[in-house]
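Moving on, here comes subunit A:
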Amino acid sequence: MKKRIGVYICHCGTNIAATVDCEGLVRFANTLPGVKVARDYRYLCSDPGQDLIQKDIQELSLDRVVIAACSPRMHESTFRNLLSSSGMNPYLLHIANIREQCSWVHQDRIQATEKASQILRAAVARVLGQQALTPRKFGIQPSVLVVGAGIAGIQAALTIANGGMKVTLVEKAPFIGGHMAQLDKTFPTLDCSSCIFTPRTVEVARSQGIELLINSEVLEVTGFVGNFKVKVQKNPTFVDFNKCTGCGDCVEACVLKKGTPSEFEEGMARRKAVYIPFPQAVPLKAVVDKESCLFLSRGKCKKTCIQACKAGAIDFEQKEEVMEREVGSIIIATGYDPFDPHLLPQYGYGVYDNVITGLQFERLSSPSGPTQGEILLKDGTVPKAIAFLHCIGSRDENANLHCSRICCMASMKQAHLAKEKTGADIYEFYIDINAFGKGYQEFYKRVREEGIYFIRGKGSEIFKRNGRLVVAAEDTLLGTPLEIPVDMVVLGTGLTPRRNAERVAQIFGISRSADGFFMEAHPKLRPVATQVDGIFLAGCCQGPKDIPDTVAQASAAAAEVMSLLTRGEIEIEPTVATIDPELCAGCKLCIEYCPHSAIEFFETKGISSVNEALCKGCGACAAICPSKAARQNHFTQHQVLAEVEGLVT
Partner candidate 1 sequence: MSDIFILVEHRQGKIRDITYEIFGLAESLANQQGTSFTAVLLGHDVKSFADDLSRRAPKVLVIEDENLEHFNSVLYQKTLSSLISKYQPSLLLMGHSAFGMDLAPSLSVEKDFPLVTDCIGLTFEEGKLKATRSIYGGKVNASVSLRESKGYIATLRPGIFPPKMHGEIKGRIVMEASPLEGGVDVKKFIEYIEAPITGEDITQAEILVSIGQGIGGPEHIPMFEELAIRLGGTISCSRPVVDRNWLPKERQVGISGKTVKPKIYLAIGISGAFQHVTAMQGSDTIIAINKDPRAPIFSVADYGIVDDFQNVIPILKEKISDMK
Partner candidate 2 sequence: MKIDPKTFTKDYLLHLCIQCGTCTGGCPVKYRSPLNMRRLVRETYFTDPFPSLSKRAEIWACTTCSTCSLRCPSGVKNVELLMAIRNYLANKGEVPSTIRDALENTLMQGNPWGRFRDRRADWAKALGVKIFGEATSETLFYVGCAPSYDPRVQRVATALVKIFQNAGVDFAILGKKESCCGNEIRRMGEQALFKKLAKDNTILFKKLGIKKIITTSPHCYNAFQNEYPDLNLPVQHYTQVLVHLIETGHLHFSKELGTSVTYHDPCFLGKQNKVFEEPRKILASIPQCEFMEMERSRERSLCCEGGGGRMWAEGGTEGKRNAEIRIREAVSLGAKTLATACPFCLLTFEDSVKTSGLADQIAVKDIAELVDETTK
Partner candidate 3 sequence: MNIIVCVKRIPKTAEADIFIEKDNKDIKKDNLVFALNDWDGYAVREAVLLKEKFEGEVIVLTVGPDESKEVLTRCLAMGADRAIRIEEPIPNDGRLIAETLAKVIQTGPFDLILTGVQAEDDGWGQVGVALAQILGIPHASIVTHIHIEGGKAKVRRELEGGLEELLEIKLPAVLTIQTGINEPKYVSLAAILEAEDKETKEMTLEEIGFSPREPLDATIDQVSFPPTGKRAEILKGTPDEVVGQLTEIIKRKKGS
């Protein structure tokens, strides 16, 4: 049956009409086989323009449409919608790009028109062979996996749970809160971190919608957007949380006298083998650390903890358990690791007691910390002079190239706290002050007003002279070298990707940017999405952030997840690959070449088949398939060849 094609040529104002003879093009179109009608119009994308096409479709019962206008990136969707709303299958449309590919790049009207008509001829030839395609629909699991229970994970989890959806919140540590739980006060408002944070952690514990899995890690993720299958391993705490009251008797009883450095206290204090991470910990339960526990590590211990526990909660029989969850979407909020200053030996970290990191200072300054918030030297005395060094491990070829964004403000906040608590002389060694956020510059001003000395020069090295620490640097504004004796040095250590970032990236099939943090789908327009549909990012795992940005991004991720889940089902573009079971020889070449692992092999039938949900329609399989069994919908060999012939004849 003869095809009935409608050809529409857009002037795009003068964008096209100025260089291409549109009337001429209409006359030419009419000469082409199968063309029922050809028209030109100033703006086809405008409502009148669309009405004109719709009218033709209905009155002339067209079965193919060619739009000669701008790039399909601009308006393909517009006209596809037009077709469907006019009762046609949207995939019977083809766009001939005579703007970007013709009028914009040529001056000569004759030649431009000639080229335009070739493009048009090709389009018409192609559209003849196009077939109606219908998108596949899939259901969506109304549940979410949030990985990491720092401020980012918690914010996202709560937002989603409060929206009425189930969240599984997985945390590697035996408590939730991440780094924010370690902070004393927060810049620039100086409100106490735990005061603003604890309510959220408690809320997590209470929330009906949140399944909290502490001491747990994600092992494996399979499936696709809307239908992910997740394997989570819960590591034993050797304490039955249902029984444990968090009384701490076991901690008292533990025989590990000198204890082991406390992770939460950044090594500024020591803990027993069985311990409660910190007073406001959620969950407030004791946990046993199997590295330091004499019984678990060496098998010999009186197990005084068991005797001490009235609730009988200690259970050395506990084993890892692996559980499966089905979720529609995933948010990764695995956070950051602070930079390890051992890597820059010139700062004597690990050599000198009173050279500490910013996070260690937070613990010193925290009322719940080892010194109840007093800023003290290792020997218990109060420092008379403190130096804060910026950019340690950031903006540094020898460590990390990126700016960690928060250190300037953190250092200045710590400087303020130190001044307030000790009255010491305080020096800030900086290269540039990065006070980018709301109220930050004001805070910078305030700190200067407080009489803290700012020295524009990076700390070169730290050594000891006459028992005192000396910071060597240059005052680059005066051009004079300095050696300033101090009692304590706080290294403004930067934020780095988690040590296990690579493994996590593999598990979730996402990629990392050059700085090692997880990569977003688009740095500006899709900052929380990854290139894997249904997996989103929140917080510092995507790049250094302060708390406001982290919370904002977490909320954004939650919103993305909600908008996805509330759809109930998702449509998958029909422009995917299919494998003709008749032709497939089962050579598996396509499986090897598929970048999205969207092709499975069915041993029983001995053939491969495409999982349309995972297929991104890249066409790799169609190109590689030796037996021409793999076909790429909407880009069939026949269609493409027709287009090519149209161009060359």
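Throughout what follows, a residue touches a chain if its C-beta (ideal position, glycine included) is under 8 Å from a C-beta of that chain, and two chains touch if they have at least 3 such contacts; residues count from 1.
For anyone wondering why these and not others, all candidates are chains of the complex that A comes from, given by their letters.
Note that this is a predicted model, so its numbers are computed, not measured.
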Touching chain, any copy counted, for subunit A within the complex - options 1, 2 or 3: 2
Subunit A residues touching candidate 2 - in the complex, by the definition given at the top: 345-346, 348, 391, 395-398, 431-432, 456-461, 463-465, 472-476, 479, 481-482
